[in-house]
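Of the protein chains in this complex, one is absent; all others appear in place.
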Amino acid sequence: MTILHTKAISKRYGGLQALSEVNMTVNAGEFLAVIGPNGAGKSTLLNVLTGLTMPTEGKIWLDGKDVTRWATHARIRSGLGRTFQHGRLFERLSAVENVMTGAAVRKGRSEKELQEFAMSILHRMGLSGVARHQISSMSYGQRRMVELCRTLACEPRVLLLDEPAAGLNSGEVELLMERLTALRAEHQLAVVLIEHNMGMVMRLAERIVVLNFGCMIAEGTPAEVQTNPAVLAAYLGEGYSHADV
Amino acid sequence: MSIRTLLGLVAILVIGGALSLVLSDYSLRLMNLAVVSAVAVIGLNFAFGYSGLISLGHSAFAGLSAYCVAILTTKLGLSPWVAMPVAIIATALSAALIGYPLLRLKGHYLALATLGFNVSFTIVAINWLDLTGGTNGIAGIPHLSVAGYELSDERSFLWFALISLTLVAAAAAAIHRSRHGRAMIAVRDDEIAAAMAGIDVTGVKVAAFTLAGTCAAIAGCLFATHIRFVAPEDFNYAHSITYLAMLIVGGEGSIAGAIIGAVVLTFLPEWLRVLGDAYLLFFGLMMLVILVILPTGIVGLVRRISLKRRSPGDETTNVPARAGAHS
Partner (left out) sequence: MADFIQLSINGLALGSVYALAAIGFVIVYSATGVVNFASGQFVMLGTFAGVAMLINGGLPWPVGYVGALAAMALFGALFFLVVYLPLRSSPVVTIIIGTVAVGIALQNAAQLTFGSWPFRLQSPFEGMTIEIAGAVITVHAVAVVVGTGILIGLLWLLLHRTTIGIGMRAVAQDVKAARLMGLRVNGLLAFSWVLAALLAGIAGLMLGPMWFADVNMGDPIALKAFAATIIGGFGSLPGAIAGGLFVGLTEVLGASYLSSAYKDLIAFGAMIAFLLVRPQGIFGERIQDRG
């Protein structure tokens, strides 16, 4: 079953074609990775999907509804969730309060319920010890985890992760992968992962979409993508310098 | 309600009540003005302290409400108890209506737009002679009476004002600790991340601005029934800047800071009166020095001192905003 679906999404910034007719489908519960060289349009794609920028052309459907013109918060309330490349938190709130802002997406929860729900998520992600801490006192890895918790508190059905492993040490990456796998198994959560860490992509992704210069140049299982000549040329192999021109 | 909030509210009543018994009539009058300002500044704390909206038009909302009370009581002969709720509701609606288009602006653009609104309000108040009496203002606003007792002296009005302040502070503290308070703080810290947490950023801003306007309206009602006279210069943009200065000096993002700032900046010029004609010179320079050495205000200073003594991490909310968190 398709949960998120784009049709011929294009985005131009002046003369720059950041995205060009991207057709992408995310199925419920699947783990999709989007890869591509720097400047390929991955972050623009996430911005368009979440409504931070409006596409120049094309349409986006979330759960069967045309959300192309919807505001960001409305998409979040309809089941989309996203983290940012370097983690964006509310610095004047504690960790648990950060997560509670996400939990408030669902109306009618009492303050106590919000807190319990937020604590349960922090606990699951191994952060209950720092729940009351101020964000400024936390390590980079903890901050990114808190952001993930806040996103999960919105109870998304599609989770968009923008380079979640960037800046984490290898132990933290390992932990992140375990928790993502467990989450998915538990919640039937679809994940769209943007990541440069190829080890992580190949281990987790069921399907991979390759972007280059704003175009989707390949799509398939990890094995298929790894052997696709266009992908090798654009991204993995000697084509990297070529692609930079 | 947390113990700290409860203690704070009791402190307002106890300290204010005790002072009301010992102060001279002139100081009581200043106390009344300080309490009225505190109500307005608690409102401004919603807009600026929590949500980061720089408003230089706060005084116009107090004025709108005070003029409503003045006009309804003197021209239509309504009781202040009827006029005040009408004034508050009308002002809150105006704040929402004005806020909706203006709040797309940020930083100094919003500051100047709200300043323009305040200046426009003053021009209209000066020139709409039939309704506002122009620069002569409107006199003869009736005293408030509670259960047959007329609040005609400074002391009894102060008790009423203190109770109003306590109620406003309690409501503000409750909102601060609720999902709505967190949403406001989230919007100021990072608008994009707030939207990504499902927060309707525009809605939160308009709500914060409306709440600010509502508190200003309550302050306006208190002002009108205390001074019993309204004139345009009582609500010009200089007062808006004073409200903002009170919030910064007290400590933005904090209800205690709003109250402390209002009291300090109401009494500071009086303490400087010994300097005679030069007191404004010193007042201006002192403000500059306070801003430079106490960027997080008086409350920020107290917290820094107390945090040094306590171990970190035992506090959930009310931990100081970083200096310039929104810059």
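In this document, chain identifiers A and B correspond to the written order of the chains, with residue numbering beginning at 1 in each.
Criterion: a residue touches a chain if its C-beta (ideal position, glycine included) is under 8 Å from a C-beta of that chain, and two chains touch if they have at least 3 such contacts.
Model, not experiment: these values are computed from the prediction.
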Omitted chain's touching partners, listed by label: B
Touching residue (missing chain; options B:L7, B:V82, B:L97 or B:L112): B:L112
Among B:L97, B:I123 or B:L167, the residue in touch with the chain that has been omitted: B:I123
Residues belonging to chain B that touch the chain removed from view: 48, 54, 56, 101-102, 104-109, 111-113, 115-117, 119-120, 123-124, 126-127, 237-238, 241, 244-245, 248, 252, 277-285, 287-288, 291-292, 295, 323-327
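The rule we apply is simple: only the chains that are shown with their structure count from here on.
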Inter-centroid spacing, chain B versus chain A (mean Cα positions, whole Å): 42
Residue ranges of chain B touching chain A (in the complex, touch as defined): 177-179, 182-183, 185-186, 188-190, 192-201, 253, 312-317, 319, 321-322, 325
Footprint of chain B on chain A - complex, ascending: 50-52, 71-73, 76-77, 81-82, 84, 88-94, 96-97, 100-102, 104-105, 111, 114, 132-134, 136-137, 150-151, 153-154
